[in-house]
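What you see is the complex with one protein chain gone and the rest in place.
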Amino acid sequence: MALNVTDLRVYYRTLRGEVKALDGVTFSVADGEIMGLAGESGSGKSTLAKSLIRLDGRMRHVGGTVELDGKTMPLSDDTGMDRFRFREVSLIPQYSMSALNPTRKIGKMVGELLESRGERPERAELERRLELVGLSKDVLDRYPIELSGGMKQRVVMVVSTLLNPSLLIADEITSALDVSSQKAVATTLLGFRDRGLVTSMMVVTHDISLVYQIADTIMVMYAGRLAEKAPADVLVTAPRHPYTKQLISALPEVGVRYEDRRLTGIPGNPPSLLKPPGGCRFRDRCPLAFEQCAEQPPFAEVAPGHFVACWKAE
Amino acid sequence: MRRYFGRKLLIYGLTFFVAVTINWMIPRFMPGDPVQSMLSRANVAQPAAVEAMRAHYTAMFGLDLPLWQQYLNFWGSLLKGDLGISIWLFPTPVSDVIVRAVPYTLGLLIPSILLSWFAGNRFGAFAARRKWLDNSVLPIGYVLTATPYMWLAILLAWALGIVAGIFPVAGAYGFDLQASWSWTFLGSLAQHWFLPFASLFLVAFGGWAIGMRNMIIYELEADYVNYLRALGAPTRLVRRYAFRNAILPQVTGLALQLGVLVAGALVTEIVFSYPGLGHLILQAIQNQDFFLLQGTFLFIVIGVLIANFIIDVAYVLVDPRTRTGMGGAA
Amino acid sequence: MRNEALHFALRNRKLVVGTVVIAVFLVAGLAGPLMFDHGPNDYVGPAMAPPSGEFWFGTTTFGQDVFAQFVYGLRATFLVGVLGGVLAAAVGMVVGFVAGYRGGWVDELLNMLTNIVLVLPALVVLLIINAYLGVRSIGVQALFIGLTSWPWAARAIRAQTFSLRSRDFVDLARLSGVRTPKIILREIAPNMSSYLFLTFILLFGSAILVAASLDFIGLGPTQGVSLGLMLNNAARWSALQLGLWWWFIPPGAGITAIVGALYVMNVGLDEVFNPKLREM
Partner (left out) sequence: MRNRSRFLIPVLAAGLLSAACSGGSGSSTPTGPAEGAAGGGAAAPADGGAFPRNETLYTSGTQWGPPANWNPLREWDCATGTKGLVYETLFMYDPNTDKFSPWLAESGDWTGDLEYTLKLRKDITWSDGKPFTADDVIFTFELGKMETVPYHPLWSWMKSATKVDDQTIKFSFSTANHQEWANHLYSRAIVPKHLWEGRSEDEVMNGVNEKPVGTGPYAYQSHDQDRMVWIKRDGWWATKALNKDVKPKYIVDIVNSSNEVAMGLLLQKGLDLSNNFLPGIANLVKGSFGIKTFYDQPPYMLSANTTWMWFNTAKKPMDDKEFRKAVAYAIDTKKIVEGVYGNLVKGSDPTGLLPQWDKYVDKNVTSTLGFSYNPDKAKQLLADAGYKDRNGDGLVESPSGAKISLKLIVPAGWTDWMEAARVISSSAKAAGIDIEADFPDYNALVDVRNQGKFDLVLNNDKQLANTPWLYYDYLFRLPVQKLQSTTNYGRYENKRAWELTQQLDQVKPEDIEGMKKVTSELQKIQLEDMPVVPLWYNGLWSQTTNSTWKNWPTSAPNAPKYPPTVWRNWLEMGGTLMLTELQPASGG
C-alpha cells in the first residue's frame, strides 16, 4: 500500500471559527494506482491534496494519520515534512503557469533547488526528462517568461517528478488549458506512471470526464467527507452514492467534457462547514434521505475496491 | 531591449524639454524684474545712473528681445553649457556656482541613497515575517519614513551638535582649515559630512526597510514560493528568491523616490548649511537670483534624468524580463 | 463580506492605532483653536518661556503661544494634505482610468505625460513655481502639490484598470451600450475602491510632507501658520542655538505622527482588504 490515510481531519482557522474542511477521511491509494479525486469546490478535495504535502498557514491538522510507504508523515511539522516532500510526495500545482521563479533561468533554478535538497543535479537526466514531455534542452537556459503556458506546465511536471516520488499530487492542473492540451497533459501523466517515474498519483479535478481517461480509481468528496471511491469504470457506469449518481447523470455523455457549472447544477447548496450538521452531509439535497441519515454513514466497502458512504448503498 | 531604452530616452528627452520650457517660462510670466531688484540693492543714488545700469544689464540678460527669440537664445546658450550669470554672485557664471556646489550634494546623496537602499532592503527582508522584529523594529521604520527630512536633521543637529557638541552643525569643513589632502582636513570634512548624511540615511532607510518588508511579505505568498515550499526547498533558498524578486520593485522604487530623496537632501543641506545645491537654492530664493534658481533646477533635473537612466540600466541587469524583449514593468 | 472587513478592521492594531492618532490630531486641529481668544501669531506671553501650565508648549522668542500655533498649524497641515491629496488622487484617477480603460494611443499619450511628470523632481518644480509666486496661500500650495504628485497614483490605477477592463462584468456593461465614463464610474471604480482609498491615504501623507518642506524652505503660505512654517521660524530665529526645544519639537513631531499614522493605517487597511497579508 503506497498511501494510507486514516481518519484525517484538517480544519481551517477563520474568524468565525474552525471550518471543518476535511473531517475524518480514510482511504488508501495502492502502488501504481492513479486516483482521480473529484468534488465541487469546497468539498475538501483541495484541502486533502494540500494536507498531503504542505499545510498552509491557516490549516490545522486536527487528527488522523497519513502513512506513505509505511512511514507516517508528520503533517503539522513543516520541517519534518521536508523529508517527504519532493522525494516521496510531490506536487504539480494548479498554478503551474506562475510556479517558476521569474528571475531565474529554469536550469539554474532546478539546479539550486536540487542542491538545496542535497541532490546532485544531473543535467543529462534532466534533459532526458524534458525530452519526454517534448521540450528541448534549450528551455533550461530560458527564463519562465520566455516560455508559453503549456511549456511552463510541462517544465513543472518534469521538475516535480525529478526525484521519482512515490506519490504525485496533480492539483487541478488542466483547468486552465484547452481541450487538446488537457489531453496531452493527461497522457503525459500516464506516461510518468508507466515509466515508473512516479509510483502512485492523485489527480485532483472537478472534471470527472477528464480524469476518467487516465485514472484507475475515482474518489468523490462531498462537504469535507468522502462520498464514494471505486474503480473509474464502476464509478462512472454504476455509482452507488446518490451524490455521485447526480454528478454522473449530469454528464451529457461519458467522455465528453462538460461544463463546470453542471456540478453545481444539483439543487440546493452544500452545508456550511463551520458547524456542519451531524449525520450525512448530503442529507438536505438527497432525494433518498431518511431518518438514519441523521447518523453519519460509514465509508464502507460495498464491493471489492468500491467504497460508499451511504446507508442506502447496499 | 533597444525598444525599452528607446522609449526611456524619448521620455527623458521630452522631460528635459518640458523642464527647460518651464524654466524659461516661469520667471518671465511672474511679477518682478530681476534687473530692477539687483539695482535697488546696488543702492545707487542718481536716477540717471540707475537707468544707464538698467539698460546695460537688461541688454546683457537679453530681456529686451522678443519672447520667441529669448526662448531660442535660451536653448542656444543652454546647449553651450551657459546658464547665464548669477545675480547674487555677480558676475560669476551660474554654471560655475553650481559646479562648485554639486560635489557636496553628490557626496551626500550618493552614499546616503546607496547605503540606505542596501541596508534598508537587507533589513526589511530580514525583518519580514519574523515576529519580534516585525513588531518592534518596523514601527521605528514607519516613524523614520514619516519624519520630515528637515526635522530629523534639526533634531540631530540639536542633540548631537549643539547639546552634546560632538558634531559641527554648519559648513563642509572647519573654518580654520584650508582644503588640502591632510588628515586634519579630511577628518574635518568627514565630521561635517556625518550628520547631514545620517539624517538623510535614516529617513530613507526607514522607507526602504518598510517597503522591502511589505514586498517580501507579498513575495512569500507568491506561487513560486508555495511551489518551492511544496518541494521542500529550505527557507534560505526561498528567502533568497523572494528577495531577488522583491528587489525589482525596489529598484523601480528607487527611480520613483529619487525626486523625494533629492528634495530631502536639499532641505537637509539647508538645516546644516552644507554648501551643496540645496543651500544654493535657498540662497537663490532669498536673493531672488532667478538665473541661479533656474540653473540649479535644470541641473537637478538633468541629474535626476541621468540617475534614472542609470537605474534603468541596472534594472535591465537584474530583471531578465526586460532583457528578453518582453517589455519591463517600469 | 463587509462584516468580515469591518471585523478585521477593528482587530487590526495598525489600523486602529493609525486611525486613533489621526482622529486625535484632527480633533485637536478642529477644536484646539477654539480654546484661544487670541490668534496663533499674537504676542501673548513672556518671550522664550518653557512649557508651563499656562503655555503648554511654551512660547516663541516673541512670546507667541507655541501650543496655539501648533493647533492652528494642524488645521493648515490637514487642509493642505486633504486638498493636495484629493486633487492628486482626482488627477491620478482620471488619467489612470482613462489610460487604462481606453488603451491605444490615449494610453500612450497619457502614459508619456505621466512618465514626464513622474521623472521631474516634484519638490524642485514646486520650488521654482512657488519662488515666483508673489502671494502664496495654502490653497495654491495644495493646488501645485496636487498637480505634481499624481503620476505614481495614475500609474497604479492604470494597471488596476487594465486588469479589470477585460472582466466579464465590464464586457457586459460595454456590450449593453453603457458609455465609457459611466462604466468607469459604475463598474471599475467601485471594484477598486479600497485600492483608491489606499492611494488617497498615501497621497495625503506625501502632500503633507511636501508642504512641510516647502514651508521650511521659506516658500510656505505668506499668511497664517502651519507646522512647516513653525519649523521654519524656529530655525530662523535660532531656536536650536537658544535651546528653545519646545519650539521645534512639537511641529516636527506632529507632522511625523500624522504622516506615520497615515502610513500605518495604509498598511493596516491593506491587510484588511487583502486576506493574504492577514497575520494569523
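All chains are identified by letter, namely A, B and C, in their written order; residue positions are counted from 1 within each chain.
In the analysis below, a residue touches a chain if its C-beta (ideal position, glycine included) is under 8 Å from a C-beta of that chain, and two chains touch if they have at least 3 such contacts.
The structure presented is a predicted model; accordingly, all values stated were derived computationally and were not measured.
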{"item": "Neighbouring displayed chains - absent chain, whole complex", "value": "B, C"}
{"item": "Residue in contact with the excluded chain [from C:Ala47, C:Leu172 or C:Leu185]", "value": "C:Ala47"}
{"item": "Residue of C:Ala131, C:Val170, C:Met230 or C:Ile255 in touch with the missing chain, whole complex considered", "value": "C:Ala131"}
{"item": "Hidden-chain contact residue, picked from the options B:Ile11, B:Ile26, B:Val97 or B:Val260", "value": "B:Val97"}
{"item": "Residue in contact with the excluded chain [from B:Met25, B:Leu72 or B:Ala190]", "value": "B:Ala190"}
{"item": "Sole contact to the chain not displayed, among C:Gln160, C:Asn233 or C:Asn266", "value": "C:Asn233"}
{"item": "Chain C, residues in touch with the chain not shown (by the definition above)", "value": "41-43, 47-48, 61-63, 131-136, 218, 222-223, 233, 235-242"}
{"item": "Where the missing chain touches chain B, by residue", "value": "30-34, 36-37, 39-50, 52-53, 56, 80-82, 86, 88-93, 95-97, 99-104, 106-107, 110-111, 161-162, 165, 169-180, 182-186, 189-190, 193, 273, 275, 279, 283, 285-288, 290, 302-303, 306"}
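Here is the rule we use: only the chains that are shown with their structure count from here on.
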{"item": "Distance-to-centre winner among chains (Cα means, whole assembly as reference)", "value": "C"}
{"item": "Approximate Å spacing (C-alpha centroids) for the pair chain A, chain B", "value": "55"}
{"item": "Touching two or more other chains - residue numbers and ranges from chain A", "value": "none"}
{"item": "Contacts with 2+ other chains: residues of chain C", "value": "none"}
{"item": "Interfacial residue positions of chain A with respect to chain B in the complex", "value": "53-54, 56, 81-87, 90-91, 93, 95, 98-105, 112-113, 116-117, 143, 145-146, 156, 159-160"}
{"item": "Residues on chain B engaged by chain C in the complex (per definition of touch)", "value": "10-12, 14-15, 18-19, 22-23, 26-27, 30-32, 139, 142-143, 145-152, 154-155, 157-158, 162, 169, 210, 214, 217-218, 221, 256, 258-260, 262-263, 266-267, 270-271, 281-282, 284-286, 290, 293-294, 297, 300-301, 304-305, 308"}
{"item": "Chain B-touching residues of chain C, taken from the complex the two chains share", "value": "112, 115-116, 118-125, 127-129, 131-134, 152, 205, 209-210, 212-213, 216-219, 228, 231, 234-235, 240-241, 243, 245, 248-249, 251-253, 255-264, 267, 270, 276-277"}
